[in-house]
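Apart from one protein chain that is not included, each protein chain of the complex appears where it belongs.
And then chain A:
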Amino acid sequence: MDSPGASMAARVRALVAAHRGDRGALLPILHRIQAEFGYVDPDLVPLLAVELNLSRADVHGVITFYTDFRSGPAGRALVRLCRAEACQSVGAEQLVAHAEQVLGIKVGQTTPDGSVTLEQVFCLGNCALGPAGQINERVQGRLTPARLEALMVEAVHS
């Protein structure tokens, strides 16, 4: 991957500056970076380390510890299906299998055309209305294969 463009670097410096007074600012900064660019470019590690007076190992270690931070962009629709116990009790595994089959990818992958990224998640706090999923940040409940497909189509084209 190329080193982050000058504009991205400048923007990241500005984000760091905005959180200068915060205690333990690395996580809020990483969230801001991901919200803005859709991912946290691994090439930002040295820059963040210098700006925050941390070692590169520390910054890399934090980014890779948390599953939310991705190293490359996600598909246009980010589909996360809950696989925790409550959703399993109402058919989450069958729903995941259906999504994998329809999309032709496995959990953790993005379709070759870049339209859908499929991920698993453990609990969205919608445990009485499962199976639950989250499509581009919006939680969905009582998902059926048909409803999931309709929501994915809608998300890809919106």
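Everything below uses one rule, namely that a contact is a pair of C-beta atoms (placed from the backbone, for glycine too) under 8 Å apart; a residue touches a chain by one contact, two chains touch by 3 or more; residues count from 1.
One rule holds in what follows: contacts and distances are computed from a predicted model.
The subunit not displayed here is recorded in UniProt as "Formate dehydrogenase", chosen from "ABC transporter ATP-binding protein", "Cytochrome c oxidase subunit 1", "Sodium/solute symporter" or "Formate dehydrogenase".
The omitted chain makes contact with just one of the residues A:Val50, A:Ala128 or A:Ala150: A:Ala128.
Residues of chain A that touch the chain left out of the display are 23-28, 30-31, 58, 61-62, 65-69, 84-90, 121-130, 132, 134, 137-142.
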